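Left out: one protein chain. Kept in place: all the others.
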Amino acid sequence: MQKLSTVQKRLRKFAEERDWEKFHSPKNIAMALSVEASELLECFQWLTEKESHELSQEQIAAVTDEIADVQLYLLLLADVLNVDVCTAIDQKIAKNEERYPADKVRGSARKYTDYK
Amino acid sequence: MQKLSTVQKRLRKFAEERDWEKFHSPKNIAMALSVEASELLECFQWLTEKESHELSQEQIAAVTDEIADVQLYLLLLADVLNVDVCTAIDQKIAKNEERYPADKVRGSARKYTDYK
Amino acid sequence: MQKLSTVQKRLRKFAEERDWEKFHSPKNIAMALSVEASELLECFQWLTEKESHELSQEQIAAVTDEIADVQLYLLLLADVLNVDVCTAIDQKIAKNEERYPADKVRGSARKYTDYK
Partner (left out) sequence: MQKLSTVQKRLRKFAEERDWEKFHSPKNIAMALSVEASELLECFQWLTEKESHELSQEQIAAVTDEIADVQLYLLLLADVLNVDVCTAIDQKIAKNEERYPADKVRGSARKYTDYK
């Protein structure tokens, strides 16, 4: 697997070669990311939860395409802001493990929602 | 750097230990991802593009937190659907390079928007 | 019922009195609208479809609050762009009636999704 930073270098080069950095303010990239996340959501829009587990090949291809778009804008945003994604997710997982202790959450009557 | 698949294993274990898999239909995860992408967007909501380049330490911390949330839901979704994120982004970058040839796009009067 | 244009006048006055018009570019309002629509979505995030029909008083209050936010930003955006919302929805309903003829859609094997 290539490193995330390698992908970010490719994205930077891609933008430079097209003179597109001027569009890439953090604000604009966050907008684009949110729009792509909605396009991903749209793939599941009228499906039941059950159906969303049983996608056709064609649906998987569409979803995969949108997942890639979200991932690329996320890496671009992190790159522009100089945020390290790997450190960020490590910290977040640790935070979540502390916030939602398995022994208290499991079997609890309180729903997942209450913990969000 | 740890592999994405290692992160995905941690996320799976995290959900299993809390008996939360039942909430994790692809449809629900895509919703959660889109909600997190909006929380990320909210960080930039009333900033100018210029200001979005000059975040305070506190703002960067908030943004980093939201970037992690988006990244984790994206990995969770890919895991549940058995989609390989690395392959997906490789294909997407290749597709974009073909779709927006640098020599035609650069210096063109047509705006970035037209190419999206 | 008060007219939508009366609400829009109140919103305009509200912004003027606070010197907030400078934040109200159509781009910014569209962002704020999308963020509010996500906060509305968040209310339903981990509910099943069935549960989403049976909200508690507290949940209804939260949803009502978010519905108002979305409605107000939508009216603000329409006002700033000089778009008439009533005409817009009339045209849209007529368009949808033509696009999805009841006799062809009803009982059809093709799913709703295909018609979107």
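We just call them A, B and C in the order they show up, numbering each chain from 1.
In this text, a residue touches a chain if its C-beta (ideal position, glycine included) is under 8 Å from a C-beta of that chain, and two chains touch if they have at least 3 such contacts.
Because the structure is predicted, anything quoted here is derived from the model rather than measured.
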{"item": "Touch list for chain B against the chain that is not drawn", "value": "31, 34, 45-49, 111-113, 116"}
{"item": "Residues of chain A in contact with the chain not shown", "value": "23, 28, 31-32, 34-35, 37-39, 41-42, 44-46"}
{"item": "In chain C, positions touching the absent partner", "value": "1-4, 7, 10-11, 14, 17-20, 23, 25-28, 30-31, 33-34, 36-38, 40-41, 43-44, 47-50, 52-53, 55, 60, 63-65, 67-72, 74, 77-78, 80-81, 83, 85-86, 88-89, 91-93, 96-97, 100, 102, 105-107, 112"}
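By definition in this document, only the chains that are shown with their structure count from here on.
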{"item": "Which two chains share the largest set of C-beta contact pairs", "value": "A-B"}
{"item": "Intercentroid distance (Cα basis), chain B paired with chain A, Å", "value": "2"}
{"item": "Centre distance in Å when chain A and chain C are each reduced to the mean of their C-alpha atoms", "value": "25"}
{"item": "Residue numbers of chain C (touch at least two other chains)", "value": "31, 34, 45-46"}
